[in-house]
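Left out: one protein chain. Kept in place: all the others.
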Amino acid sequence: MIRFEPREPASLKRLILIPTIAAVTALILASIPIAAAGLSVFEAYWLMATGAFGSLFTFTEMLTRATPLILTGLAAALAFRAKLWNIGAEGQLYAGALAAVAVGSGWIDAPTYVLLPIVVFSGALAGGLVMLGPTLLKTRLGVDEVVTTLLLNFIIILFVQMMLEGPMKDPMGMGWPQSEPMLDAAALPKLLPRMRIHAGLIIALISALGIYILLKRTVWGFEIRAVGENANAARHAGVPVTGTFIKVGLLSGALAGLAGVGEVAGLKGYLTADLSPGFGYSGIVVAMLAGLSPIGVIFAALFIASIFVGADSMSRATGVSNYLADLIVAMSLICVLISGIFLRFKVRFIGRKSVEGAGK
Amino acid sequence: LAAEKPIKVAAIYTVPVEQQWVSRIHKALTAAKERGDVTYTFSENVANTDYERVMREYAEQGMDLVVGEAFAVERAARKVAAEYPDTAFLMGSSFGPSKPNFAVFDNFIHEPSYLTGMIAGAKTESNIIGMVGGYAIPEVNRLMNAFMEGALAVNPDVKFLVTFINSWYDPPKAKESAFAMIDKGADILYAERFGVSDAAKEKGILAIGNVIDTSADYPGTILASALWHMEPSIDKAIDAVLSDSFEASDYGPYSFMSYGGGSFVADEALAGAEAVAAAKETEAEILDGLFRVNINDSEPKSTM
Amino acid sequence: MNANPNDAPLVLKLDKITKRFGALTANGDVSLDLRQGEILALLGENGAGKTTLMNILFGHYVADEGTVEVPGTDGSLQQLEPGSPNAALEAGIGMVHQHFTLAENLSALENILLGTEALTSFKSSRAKARQKLESLMERSGLSVDLNARISDLSVGEKQRVEILKALYRDARVLVLDEPTAVLTPQESESLFSTLQKLASEGLGIIFISHKLDEVLSASHRIAVLRGGRKVSDQPTEGCNKRQLAELMVGKTVPESNRDSKEAGAPLFVLQNVSTGQGRDAITNIDLELLSGEILGIAGVSGNGQGTLAKLISGLATPQSGSIVLNGAPLTTASARQMIDAGIARIPEDRHKDGIVGPMTVAENLAIETIRKPENHRFGFLKFGAIAERAREAITSYDIRCQGDKAPARLLSGGNIQKIVLARTLDASPVVVLAAQPSRGLDVGATADVHRRLLEARARGAGVILISEDLDELMRLSDRIAVIHRGVLSEPEKTESVDRGTLGLRMAGQSKEQAA
Partner (left out) sequence: MSDIFDILLSINFWNAALRISTPLIFGVIGALVCERAGVLNLGIEGIFTAGAMAGWMAVWLGAGLWGGVLVAALAGAFFGLIHAILTVPLGLSQHVSGIGVTLFATALSYFTYRTALPDVSSPPRIEAFKAIDVPGLSDLPIVGPILFQQTPMTILALVIVAVTAFVLYRTPLGLAIRAVGDNPSAVESQGLSVYGLRIGAVVVGSSLMALGGAFLTMSAFDAFFFGMVNGRGWICIALTVFASWKPGKALIGALLFGAFDAFQVRLQTEIGTIIPGQIFLMLPYILSIAALVLVARKADYPRALLVPYFRGQR
């Protein structure tokens, strides 16, 4: 029989040790498919490590991939703190990207220091507004937001396709469903020459810090936590519950929208309907790995990004199917999730015998 | 300086290699590998976000030739190419080449598509042809338009039903769309996607193949097919790399029939000798440069 | 009172049970036995370990030390498999939990049948079950509509379903954890007469209660726990209230009583207030609260007092009528506006509406005033000030916890209530709404609550006391009104009403009929 006894608070040593053990376990498990594909396990891991950290290029690539994950991770972490189950970061990301492209590809002509803030703000606003709908439906009509946000993802991606094939299609795009390119003035600056890493990372890190301070140190954060832990009691104590949900919804959507802004304004330069390989969904994973802690989100996003980039590169170097990367990410996720249990609980395995023995 | 055989080739696909389009490149490269001309590695299903990184990784690994599709990553792909001038890039693209090392290709098989249209136009009895496509992009549109033109050339009464399933892979969905067209009276289906010929076979009607030859999979169903062959383009590029003469040129024409990049096959037993003969005649004219099939990239629409 | 069945065979024996939660010893070396046909009352302060002990008995918890023994087939005592509710059920132990364990989406019959048939069977023989239950209900006097959905039943009815669940499984021991905490006086009386009847048929019964009157009148034997240890175990005959209270608390408990004092001017007025139709709705309620008085509202729960409390708490708005405090309109005020206007509200369900369990004691103490300047600067929390005030409250209200940073959910019911009292009453409110403020609290905590309410009254605040506990109402209130089916009677001076008529009027008889 297994029994769980809550352990709080977890010591910093455990906070670091346990995820590490989990990551190692994951890598051990991942050696099964690696071996099945006929590779030498050690070589594969060496290639994986160099694939993510081996050079400045790979390292910045890893950071580039972590950037949207930090933002969607924050979107999920913040919403989940208030028990607002936002599964719609994917759609909000696209909405943010769409808005950024709409204002940043020639509609407004202004110098960078004017245009860039407008682009960033519109993207955030669009993401926030998308989340506002499900939030209002939840607070006013009691509609389950898990389902509405999930369905909105599909609606928005179809809407993006429609815009890209219609009004926002690039006339110079040879008929491909893609938007006009963003103006140079609307682009997020690159952080290093010849590398893809861009100022979206700075936005992501500042957001993480901001959300951390918001939750930990401010009245709003206090109210968000209260609503998330017990909305009835919060309401009774005079906390504006509906207002808090709306704030959280707007902010959460805005964070996901920022992820979209970063991808178009920092990376791609224009919008296509396959902008995101599921960053919105991965954000949920990131948030949970981080235990909904905003600072933890940064580490979790880096973890996921380095596993993915490393494994992807390893599969390329060895000629194994690159689905291996997804597989290793998924396995690591599950291991790290399980390890979370050991952080929150003392797990005791009790055999029937020992129970009786204890009675003597 | 000229490279030594086998040269190192890498391919980057945004979809799995089973996808018709990509399968043609994969096949040509696999053949080159088996000949011993190249070593060949590939990454499939690469997300657009990752495309640039993968290109750089291959370039860093010292590949001589990188083949891929730049369709949704044009700018990034060209930028990477510019930064690795010693690597040759041959990318599917709707745009032109970029100096010094970024060559482009595309599936210009509008000519055989026109010919399959002639066969279908002659064969249809209901005068309704159903066409199921993935997305309405130039690479799809131009083939559909050429097909429609070919059909109308031999049979002005023919009407078309056009549906896009907005997915590259959803055979069950493509099949449903095809069923819907059969319900509306279509007796020939233009099978741009996997799944359409299955519907045709199940309902006992005919289908037109596209890009790959699937007549063996659907015996008695495939009336004619417009085939794409990447071998001329790939072999040309390999030769260029070997002789150190790779240039930023447009490989699109190597998909034309005259280079053997496109071909037309018809099942004479199904299509009838007369129709096939007419198509063969036009084929000869195309090969002789006497007849030019229009390239029309606009979205085709239903005409009923 | 039946004679103590001293010589009847044992049906249960707890032997030297110890259970620790971390550093806390919830039960220390507790031994207890129960005989056939015996009613044992288990007394103890909040957090004394009563529920824990019963949970061990039922297999929800595993004891760290000690054993539970029940008679086997041959009648000799045998150890019960620890940690297995199933084994406990098999052994004929039935348990009615403090918080009901009923599936609300199922009917009463379905809840009773749950787990009594093999899960692999494809048939459910409801007709036979129904027959057995009909006869059980007749014998015990516990009647419920077996087809009713649990969510449609009143608290009393739900409890009857819980007891029927145990009886249906032919229980030999029945454990009830604070069964009367949520019952009306009438319901409590009928419960105890049922229990007497069941005991006389040979059932062994353990019940937990904080109400000394009912413990004295309904049990054969009384065991008292204090700090997890058994401090007394004796026949009920010869016990008295004062002595029991002292045993529980370990010292004498001062009883606060209302001094006579002239009430002041009208303070808080509800005029002709109605809400919509349905359960717990109210119609045309007029209420005038004077400053410096405690106005008691008696009623069986579900008759509109919940809605009334919601209105005054700012959680609902009336359909018609007005709410006015000192001339200022509050009809459509939100919870926050009610608080700001000086209305302190003590919720009926302190776990659900009173505290945010995972947040700290300090945070729970600050939550109502978090937007006040004393708690933040430009939206940033003043942690030092919040903690400082929390520590003051912890001392002055004697909140027993592991410091201001402890999560509030770990506190016992009485201490949770103290948090609510501290944060609401410290702001010197003009009106205090106290809904069932001592429900489930032990004598000590109850005395504390009463003292605080009387202090508020002495300060000149008006107090609305909603309660089902007639003793509490009679002792504290200056005037008492009765609420029934959403209609509130004219309040009367407490001196002019008597307990009996009050009970009848709560049950729906008119004043004339009752008198």
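Order as written gives the chain letters A, B and C; numbering starts at 1 within each chain.
The definition used in the following text is that a residue touches a chain if its C-beta (ideal position, glycine included) is under 8 Å from a C-beta of that chain, and two chains touch if they have at least 3 such contacts.
Note that this is a predicted model, so its numbers are computed, not measured.
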item: For the chain not depicted, the shown chains it touches; value: A, B, C
item: Chain not shown: contacting residue from B:Ser177, B:Ser215 or B:Thr282; value: B:Ser177
item: Listed residues B:Thr39, B:Gln61, B:Asn127 or B:Asn166, member touching the removed chain; value: B:Asn166
item: Contact with the hidden chain (one of A:Leu17, A:Val41, A:Ala110 or A:Leu151); value: A:Leu151
item: Per the touch definition above, residue among A:Ser31, A:Thr50, A:Thr112 or A:Gln161 touching the missing chain; value: A:Gln161
item: Missing-partner contacts on chain B, residue numbers; value: 15-18, 23, 26-27, 30, 45, 130, 161-164, 166-173, 175-177, 179-181, 183-184, 194-195, 198, 212, 214, 217, 301-302
item: Interface with the undisplayed chain - residues on chain A; value: 2-4, 6, 33, 36-37, 80, 85, 87, 137, 141-144, 146-148, 150-152, 154-155, 158-159, 161-162, 165-166, 281, 284-285, 287-288, 320-321, 323-324, 326-327, 329-331, 333-334, 337-338, 340-341
item: Residues of chain C in contact with the chain not shown; value: 55, 58, 60-61, 85-86, 88-90, 95, 97, 99, 101-106, 110-111, 113-124, 165, 409-410
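FYI, only the chains that are shown with their structure count from here on.
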item: Centroid spacing, where centroids are CA-atom means, of chain A and chain C in whole angstrom; value: 45
item: For chain A paired with chain B, centre-to-centre distance based on mean C-alpha positions, whole Å; value: 37
item: Residues within chain C bordering two or more other chains; value: none
item: Shared-contact residues (touching 2 or more other chains) in chain B; value: none
item: For the chain B and chain A complex, residues of the former touching the latter; value: 14, 41, 43-50, 52-54, 56-58, 60-61, 71-73, 75-76, 83, 94-95, 135-138, 141, 166, 297-299
item: Residue ranges of chain C touching chain A (in the complex, touch as defined); value: 21-22, 62-67, 79, 81-83, 313-315, 334-336, 338-339, 345, 347, 352-359, 363, 367-368, 370-371, 375-376, 379-381, 407
item: Touch list for chain A against partner chain C, complex; value: 1, 3, 5, 8, 217-220, 222-223, 225-226, 229-230, 232-240, 350, 352, 355-356, 358-359
